[in-house]
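All protein chains but one are shown in place.
Chain nomenclature is as follows: A, B and C, assigned in order of appearance, with residue numbering initiated at 1 for each chain independently.
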Amino acid sequence: MANLTLVQAINLALIQEMERDDRIIILGEDIGVNGGVFRVTEGLHKRFGEKRVVDTPLAESGILGTAIGLAMAGLRPIPEIQFEGFLAPAYDQICTHAARMRSRTRGALTVPLTVRVPIGGGIHAPELHSDSPEAVYAHQPGIKVVMPSSPYDAKGLLISAIRDPDPVIFFEPKRLYRAFREEVPEDEYTIPLGKARVVAEGDEVTVISWGAPVVQCMTAIEASGKSIELIDLRTIYPIDTQTIVQSVRKTGRAVIVHEAPKNCGLGAEIASRIMEHCFLYLEAPIQRVTGFDMTMPYYKKELEYLPEAERIGKALAEVAAY
Amino acid sequence: MANLTLVQAINLALIQEMERDDRIIILGEDIGVNGGVFRVTEGLHKRFGEKRVVDTPLAESGILGTAIGLAMAGLRPIPEIQFEGFLAPAYDQICTHAARMRSRTRGALTVPLTVRVPIGGGIHAPELHSDSPEAVYAHQPGIKVVMPSSPYDAKGLLISAIRDPDPVIFFEPKRLYRAFREEVPEDEYTIPLGKARVVAEGDEVTVISWGAPVVQCMTAIEASGKSIELIDLRTIYPIDTQTIVQSVRKTGRAVIVHEAPKNCGLGAEIASRIMEHCFLYLEAPIQRVTGFDMTMPYYKKELEYLPEAERIGKALAEVAAY
Amino acid sequence: MPARTVYTASIESVSILDEHGRFDAQLGADLIPNDDLVKLYEQMAISRRFDEIAFKLQRSGRMGTYPENRGQEATSLGAAYVLNKDDWLVTCYRENTGLFWRGLPMEYILLHWMGDERGNKIPDGLCITPLAIPIGTQMLHAAGLAWAAKYREEKRIACTFFGDGATSEGDFHEAMNFAANLDLPIVFFCQNNGWAISVPTNKQCSAPTLAQRGIAYGMDCIQCDGNDIFAVVRVMKEASQRARETNRPTFIEALTYRLGDHTTADDARRYRDEAELQMWMQRDPIIRLGNYLKELKLWDRSKEDALQERAKAEVADAVKRAEEIADTPIEEYFDAMYADIPEELRRQRDTLRTSSLGQEGFAQGVETPTKQGIEETVN
Partner (left out) sequence: MPARTVYTASIESVSILDEHGRFDAQLGADLIPNDDLVKLYEQMAISRRFDEIAFKLQRSGRMGTYPENRGQEATSLGAAYVLNKDDWLVTCYRENTGLFWRGLPMEYILLHWMGDERGNKIPDGLCITPLAIPIGTQMLHAAGLAWAAKYREEKRIACTFFGDGATSEGDFHEAMNFAANLDLPIVFFCQNNGWAISVPTNKQCSAPTLAQRGIAYGMDCIQCDGNDIFAVVRVMKEASQRARETNRPTFIEALTYRLGDHTTADDARRYRDEAELQMWMQRDPIIRLGNYLKELKLWDRSKEDALQERAKAEVADAVKRAEEIADTPIEEYFDAMYADIPEELRRQRDTLRTSSLGQEGFAQGVETPTKQGIEETVN
């Protein structure tokens, strides 16, 4: 056991999986000698050499497209995209090919890659370094989408993602990269994709979140003084409907919290699922505490945009009082 | 008044707007001499010349990116993307730039372009010629998204889109391109963006749809023998919440129908809004009749994937009986 | 402006058997054994027959949109002929001849255009990828496949096909650049057939050649007569050897022409001159090789008749197999999405419904609460 940051936990997972499986190649911008702009791949270049840890040209579609080819050949590429804003140039390769190769060929060719992408705001970064596009990729059939909110989960989920036979987008909340440390076992372990985590139990309201806002939710819940159940989704697709539904059938009230804009965000999908499966249990309209339906502001205003604890707290109070 | 197909109505709108405003340039693949693969731009090259009707290289990001530049300079470009599947390579330019230029520059530079894109299935086309990615673009703040379901609406909405000072994605349901004719005024007229149309009034169930499935809904409603209110969204963003909410407060029941996969589709957003605004009026869980959460099948199976009248009819019966 | 010259480059163009039957004995010496020449000719003829029948299937409503290959048979065939069986062939959609040579059963191509994914379910060990519909995107996969071969030190290479239009896409650039910079064993094979649907090549590229696109990457690049099987084989030999031995990529521009419409959904008379088409008819790769074979006394009328019979039968057989394939239950489509089907997708699969009330009674329990308040399970 070691007390690790989220960055270190991911680094450890990468090292252990690379030791275990020489089909793994890491590729991306500045991930080699430089160890990645967030130092997530620190030391890998030295340890595994430039054959397995490859600085590519600056071209995201190229990174994903070649990774797809590597995966089709049976390797296990782990491309990194430097920031979620720069996943957009690779959107086509992901949705047109990575997501479709298995179904297109009825399984003759598959794409077992895991693309790692830092995501979200709150670190005073420049434009396009603070967005949250997870819902866009969740809408695309054929891929899985994961977002851990703690070092422990990050390691276990990343190992599952790497070993998954289908393409996985692994979003890493950059606000949590070094926000806190946690005991992370040295030994390998996996956390199954598609299973949420009940962070705290309670019976008045269910709060559902993922990634960095989970921490904001904990603060808000603590401050609320109420008995609130907090669910960390961990996997964005497939969604663990069962855990959510079980909780809301108990509490009758739900608040969903995410950084992305509200309109067509993942919150809408979760709210709809709750409504579909808990209709007769609901005692208040499901609330969405999210980014506003506008461009993520430059950093001066990012905290006024993000769903911070205070705004979450208000919704908790309102939904509980309804 | 002329009896026009949807293709002809759009063609007429383009001609009239180009006559009226010489800032308009049409650009895209095969839109010139060939008149577009669906013949939507038929005759424009001859009428307006190759300066205003431009066959570009085969590069969707290039088409959108140069159109953004044209628009920043004060022109009114109308790029065409040949099929919605090939909008993906332009996703980055749309979401990173078209959608953000106004907010990024606090209005110093704006992007008044209208990108026309055929959308949806049902025409026995090859792979990637039958998808429905509207929710992806609705999730991106800074753009508007439109999808007509009739020749009359198509003309009026397209003219509004072209004149709108912000970027608009104008999705054209290709299944309806020549499905039926309708009286379309010769004179120019506009239909405001952001306003839905109540296609049929009723008080048992509200059905909300847009694009090609609207026609399937009409068939299902007719067959149901029930009093059903049908709302054609017309604009995907901004959503006309008021019209929807007013209807569902009356009926207490809602079914949303779209071609895109269910998960994180626009149906989730609409269901959530209904739930938020009609909570105490709802008498049944809101139903989503949509494409399945899988890749759009090749055409042999497309009708088993799409929300056809029969499947819609089942949901109508179930929700009414609940 | 007088200044220091820091780089020079040039583009060569290779032609061996030209449209007038002239054969460059020096360039063509010992290139293709006579036996193989006959087989190559036969393959082109069978492929041409396939094309005609496919066209008719579409016209008679038995198949969807189909892109004719007519006129371009020599390019993919010459390449496939040179490649080893375990080299990756990463095609677009006008390379039937090369795919058939490699061993893809003809019905696969038909199934693809009949809207059936089983046309892409590549038989084991064939080392090809499915037809690529989104233009320009597959070259990156080829680069990845070549990279994997290099990573595993397998001495396999990849060869990827695409059209003139595809060279305008950003992904083309990225694939070329990755291949050149990472030293990947790959051949980029551009079939310049003069048109991208209605847009002529000079609107895709205003430079005098497409081949020079390779100069941007310091890549070896060359032009050849794509209707001349000898020229194609010659440049492919050099390119594949370079890839195999030195991991250096090559860009080949093969000049060819599609004698048909873009696809069956297109009408080329709207945008191209009859005269141009007529000129290219004279350059037909099959006629050209046929005449040459006759000159060498390797071919005659009776062999031709027998070949046509065989082609007819083989194609008819493929049509039969494609048309008589059993229906796939839609459930299999759900199963094909992931190695393990997610729960909500399973619910959709088992009920063929997306609406929650429609999904009631799924599996063991009842998921959606009913007014009766039965105890439910959500899976």
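By our rule, contacts are C-beta pairs under 8 Å (C-beta built on N, C-alpha and C of every residue); 3 or more make two chains touch, one makes a residue touch a chain.
Small disclaimer: the values here were computed from a predicted structure and weren't measured.
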{"item": "Shown chains touched by the chain that is not drawn here", "value": "A, B, C"}
{"item": "Touching the absent chain when the full complex is considered, from B:8, B:41 or B:66", "value": "B:66"}
{"item": "Sole residue of A:141, A:194, A:252 or A:297 that reaches the chain not shown, by the stated touch rule", "value": "A:297"}
{"item": "Footprint left on chain C by the chain that the document does not show", "value": "1-15, 26-27, 168-174, 177, 180-181, 183, 203-209, 211-219, 222-223, 234-235, 238"}
{"item": "Sites on chain B contacted by the missing partner chain, in the whole complex", "value": "25, 51, 54, 56-57, 59, 61-62, 64-75, 77, 92-93, 96-97, 102-110, 141-142, 144, 164-166, 194, 237-239, 241-242, 245-246, 249, 276-281"}
{"item": "Chain not shown, touching residues in chain A", "value": "29-30, 32-35, 37, 55-62, 85-86, 88-89, 124-129, 255, 262-263, 284-285, 287-295, 297-302, 304-305, 307, 311, 314-315, 318-319, 322"}
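Following the convention adopted for this analysis, only the chains that are shown with their structure count from here on.
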{"item": "Category of the chain touch graph - line, ring, star, complete, other", "value": "complete"}
{"item": "Most remote chain, CA-based centroid, reference being chain A", "value": "C"}
{"item": "Distance from chain C to chain B - Cα centre to Cα centre, in angstrom", "value": "33"}
{"item": "Where chain A and chain C are represented by their mean Cα positions, the distance between them in whole Å", "value": "37"}
{"item": "Residue list for chain A, restricted to those that touch at least two other chains", "value": "92, 96, 103-104, 141-142, 237, 239, 276, 279"}
{"item": "For chain C, residues contacting two or more additional chains", "value": "117, 134, 170-171, 333, 336-337, 342, 344-345, 356, 368, 371"}
